[in-house]
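Omission of a single protein chain aside, the complex is shown with its protein chains in their original locations.
Order of writing sets the labels: A, B and C. Residues in every chain begin at 1.
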């Protein structure tokens, strides 16, 4: 079996990780790296003197040996670069978020279907040992019914020049929630603030509404003095702390909860019982998420199947981003999420 | 100078702390402890065999040697017990929140003024070494302009039988914010959820709006597997992490921030600079907050002055609680805070 | 059943904890508190106005209603105070270490036997939920064969005026090791340093030798900027971290280890396999150790049985202290521990 030739488009910080991880795969060859910035290409040349460097994206697209492109360029260019690649008959993996609107994402999904090509979005956390373990814990029923999902992703981050903090950091947590939960949110609320005359929000609080039994909340912040990446997941049977900053023990499962006796009369206090028990931290796979993701892209191409973070996953995340943006503009008023089927028809 | 005779009303968990701290003061005598629960009184008797135990609050009120009462009973009783005490000519310290409505708080404030007695609310965190140090840091201008205040207070807490999580945990953080910030919030948003058929919210997210340059946010949760009490305060010059669960170094000041050059044209990236520097953790007073608070109550009585956590402080906190309650019922719609002066006239 | 009357001798920091814990027991009455320091007695009076305060130890001893004394005085006085109490027919609980030499401890043990009274030493950690759980884990065989015991107990501690850091802090860790391990050490090495012209070592490293398969090591330090109380216990099946500074999860059990295949020839690398698995933190009893210890003292008196931290436990700890002292003077030369039987005969 010949090696699959891949081109990496955009070689900033994340592009370098993509080059390294695709290079390490057995059946893949990083055949070209493309960037408009000559300095960025020079940096790549130093570590990877053998790779073919391109400044012109069209040269990549017209090279018929290249069967797949990985797009790690600014968000505003995702749609156009992915569309051209699909039209040129390439499989496409796009950095998150997949595009700047759900309409554009839908168009890409339909185009990929028509072209019979893989369309994948780089929701890299879904491929980490931690999130994969969380998925199996929740699916097994061990956690019980989910009561809440509370996520913090803050640091002194690079203020982005083209998107706000929700579009920058939110896709990580929204994609994790989307992957882990069987329910889809029905509405999104968001509040935030634009400091320092910035055109974009640099702090935002996003809430996903699920009806009466579940709530999800996200704190996204570019101005925090400490780096925190922590998610609490409350279940009726057990509760989870997922702390991505821990070098070991990223996932802790607490045998804690409250139990409610359904006694109709009587004081509330007598109905609620606390339960505390052991905590355990399961052993997690240490393989880099991006490596597993690159493998999923490769195998999806080979086996003509959908990857875990497929276009539909990218669409659900972009719809949350759009709803959050609208709610931010309306001072937190909840914005209902149109069901995917309706959205598809509306296009 | 004879010792000031104080009665403690309600001897649950917090009542015992009150007895201990008032007993340790030089010029105070805990002359009586009152509770309707005979078992609670029996527990007190074991550790404090000499104290006068009462089941009847009226006996305390009619004892003219007792000059002050400290009320640590369920929230719904605060107003009535405090009102009776003021009418009986006692100075009053009331557990937080001061009462169940701002109308009742205003009535207590006016009554205390008329009776020329001290009315104080037990906002105990204001008296800790950590919060007092934060106050001096912010007042000195060292932190710069405040950009955000983000607070988390979560644990597997005792679900209360008469109030929701906002009324239970919120007064701590709202009073800290009120004390530290010179600005008052203009509106409150709140979202939350009632799980397990409970009549009250057990998780809530409250946002205080301050206009364009500042936002405050509070995560309050009775269902968390871990205990977190952490506040981030972002300033234009420095940023603070106040972690009350740290045994040492509760306050960390980061010489970090972002700077914005006001260049009218050009890309945004070139305008924003990151600044990272040292972190320091100032030495804090280790005296128990409740001890300092008891001292403030005593000196306010002696010197006919207002304590730090006076009735007005209690009023501002209750108004936030009321607005949060209203916003919860309206699915997060911001509720404007009436200015205190208008509120006073409206009564 | 009438309440057992107990006297507390010495009311410094630890004495106050003793008073509180014995007061909270149902069947005990703290009948007297004795100290030569009038200021210390005045402090006690404030919190415990009903207790009988004494300056003269002989008055306590001659009070026939008092059946037990708890001695929390400076180390150099332990032997004399305990001896007089036993001679006066009292049961005795003595602060650690039990006395300043094993000869004196042996004498107390024999006297207690002769008088048919309980002699107990305040090895308080043995009664904590954490150490009791460790005991059950090790006894169950779940940890496998013990490979090492490594303990750190350091802080910016109060330099003691009559003993070095080994005699001050060592009894905690030596008693824990003695309780948890079935093996007894065969020799003790110790190295340390006396700084600042102090007459006593303020930093010491103590090693307990157990033969070829086990080693124990202790870092004891009064000059550390941070408080650390952490013990690692390595077993052939599992490994334990016991961190007493953690508010929750004091005990963590790691399913980690190394396995050795006994292949006679071949390279070493192929013989050793690493095993990593889950970590879990068992739920621990939260009852204060001193409370459980006071109960053990009471029940030992009532039931004419030996407490867990009996005179023999005190003797084994003092013998380690003596050997460490001798090794310190010999620049770390190992000092063999005489077997207890020989020691008894030698007296």
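Annotations
Everything that follows uses one rule, which is that a contact is a pair of C-beta atoms (placed from the backbone, for glycine too) under 8 Å apart; a residue touches a chain by one contact, two chains touch by 3 or more.
If you're wondering where the values come from, they're calculated on a predicted model, not measured in any experiment.
Checked against the hidden chain, the listed residues C:55, C:76 or C:213 yield one contact partner: C:213. Shown as candidates are C:24, C:63, C:110 or C:150; the residue that touches the absent chain is C:150. Within the complete assembly, residues 248-249, 255, 276-283 of subunit B touch the chain that is not shown. Although one chain is not displayed, subunit C still touches it through residues 147-148, 150, 154, 156, 158-159, 161, 189, 191-199, 203, 205, 207, 209, 212-215, 217, 219, 221, 223-226, 232, 234, 236, 239-241, 252, 254, 256, 258, 260, 262, 267-269, 272, 274, 276, 279, 331-334. Seen across the whole complex, the unshown chain contacts subunit A at 20, 23-24, 46-50, 226-227, 245, 247-248.
Quick note on the criterion: only the chains that are shown with their structure count from here on.
With centres taken as mean Cα positions, subunit C sits 41 Å from subunit B. For subunit C, the set of residues touching two or more other chains reads 248.
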